[in-house]
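Every protein chain except one is present and positioned as in the full complex.
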Amino acid sequence: MADYLSCTERETKEMLERIGVKSLDDLFEDIPADLKLKKLNLPAGKSQQETMEYMTELSKKNKVFDIILRGAGSYDHYIPSMVKNLSSRSEFITAYTPYQAEMSQGILQAIFEYQSMICDLTGLDVSNASVYNGANAAAEAMLMCLERNRKTLVTFDNIRPDTLKVLKTYASRRGITVKVLSCKDGVADLALLKKELCETTAGVYIEQPNYFGLIEDAEEIGKLAHEAQAKFVMGCNPIALGLLKSPAECGADIAVGDAQPLGLPMAFGGPYVGFMACTSKEMRKLPGRIVGETTDHDGNRAYVLTLQAREQHIRREKAFSNICSNQAYCALVASMYLSAMGPVGLKEVAEACTDYAHYFAGLLEKEGLGRKHKGEFFHEFVTESEIPADKILRALEREGILGGLKLNAHEILWCTTETLKKEDLDRAAEIIRRVK
Amino acid sequence: MKVLYRESHEWVAIDGKKAKVGISDHAQKELGDLVFINLPEVGAEVKAGETLCDVESVKAVSDLYAPVTGKVVAVNEELEGAPELINQDAMKAWICEIEVESVPDDLMDEEAYKKFIKG
Partner (left out) sequence: MKLIFEISEEGKRCATIRKPQIKSAKLNEKYLRKTELDLPEVSEVDFSRHYTALSRRAFGVDNGFYPLGSCTMKYNPKINEEVAGLEGFTRIHPLQSEKTVQGCMEVMHTLSSYLAEITGMDAVTLQPNAGAHGEYTGLCLIAAYHAARKDFKRTKVIVPDSAHGTNPASAVMAGFEIINVPSDEEKGVDLEALKKVVGDDTAALMLTNPTTLGLFEKNIKEISKIIHKAGGLLYYDGANLNAVMGVVRPGDMGFDVVHLNLHKTFSTPHGGGGPGSGPVGCKKELAAFLPDPRVEKTDKGYKFVESKQSIGKVASFYGNFGVYVRALAYIVALGAEGIKAAAQHAVLNANYLKVNIEDLYPTEKGRHCMHEFVVSMQELKDKTGVSAMEIAKTMIDRGYHPPTMYFPLIIHEALMFEPTETETKQTLDEVIKALREIYEEAFKDPEYMKSAPHHAQIGRPDEVKAARTPVVRYQK
């Protein structure tokens, strides 16, 4: 049994004596006796070696695919070794929120650098220190849009299903309406949007690229939102921002997204990290921690948690958000990834993703899996075919390839990243050819 | 024009139908360095004794209460980028102007307020 205690029996006895009690149990005398538990019904503890064996066994009950053609909110990208190595330093891992600036400049500076990189990617003025994940970032952005007489968020049915579900949960308890409009050929229907926007619209939320991988005409959507005096919120894939117009260039007031593609493993869905950035006009409504630059009493540059009076620990029930913990460690990894890749590397990754996707879409079309939508796409796309999706995906799975995500009986959402080789895609197409 | 105070340390300078509102020098000292003033909305109807807006110091938020009932007709936008004006001269740095509907009778004149803060 491991217990991570470092107190010998003799020391325990000495300590109890100093406190003036006979046993450990005496310390719990405030707890009513009839409430006390006899014994937890849990297995006996394991040695370190047994724990390792047990956990390794569990991990082996999962299937690791060599080739992954699935995205839909979780992306398999190359993680540079320096990112893995340097981020695993225990000073980073075992620190907590940098409440004491004088001994936490490293964490604070890392967050400041992260914020700066998110501002650079999105083109916006202010970023927070991160929130839980992309879906929660969208929900927090929705709350930022609210005004006294504007309580409706307008979006389309082409955003990630998880994001929509989280938006609806957060809306339901606050009297917010989430209006989900039908997309047209996979992208936002601008005419419909224009018709639906009104004086009660708080914000418009779209994703770029959207769930089907299509590139939205974000600038036009932003213009329509602003004509109705609503806020424009863009959910973005950060890798795509290496190539696509920034949210600021599209007129967004708030940009959010999940930074998982920036160096974080898929890890069965988490931990990931939600990023949030906004214009300086919206800064005071931005939830969560924010690091700011200042000076110490000798005039040296220093970093601190700032604008704290927005937050729950001070504002309590009047805070805009209840968020306290963020995903600082994941944000550190994301900023390391961006430093390791640099502007050129990020663009190369984005180009490789989209190049492979276009190449693979061409291969699939030849096999009778035509694209469902006409619009331009980044690194994900939907195919439709006569052959049942299940049959295709099973055939790929047998060969160690995780195919796209089945959307319905005949439609599949595919994704490619720079982890793939041309041969992998050729092979996948070849396997599909044999399914008929 | 007369200046009156609330027990919650707001001052109000009433001039006919209009009244300017701020916080007292005593309150300013207690709050310490102010870093942000959440100004009320122009057009908002406020009731005496209800929350008017709030002011932030580094580690605290304090609500300000409306000393009179009426409608906010102007706010001191200068404070938006320079909350320190309140620390520099609290009696001069008005926060908003209210078109007065009614004045409650629990306000104190300067002498009574001075006595009140001495406790």
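Just a few scattered comments:
Note that the chains take the letters A and B in the order they are written out, and that residue 1 is the start of every chain.
Criterion: a residue touches a chain if its C-beta (ideal position, glycine included) is under 8 Å from a C-beta of that chain, and two chains touch if they have at least 3 such contacts.
Remember, predicted model here, so these are calculated numbers, not experimental data.
Residue in contact with the omitted chain (choice from A:Leu86, A:Ile387 or A:Val435): A:Leu86. Within the complete assembly, A:Cys119 is the residue of A:Cys119, A:Val256, A:Met276 or A:Ala389 that touches the hidden chain. Seen from subunit B, the chain kept out of the figure touches residues 33, 35-36, 56, 58-59, 83-84.
Everything below uses one rule, namely that only the chains that are shown with their structure count from here on.
On the subunit B side of its complex with subunit A, the touching residues are 35-36, 38, 54, 56-61. On the side of subunit A, the complex with subunit B involves touching residues 284, 307-309, 314-315, 318.
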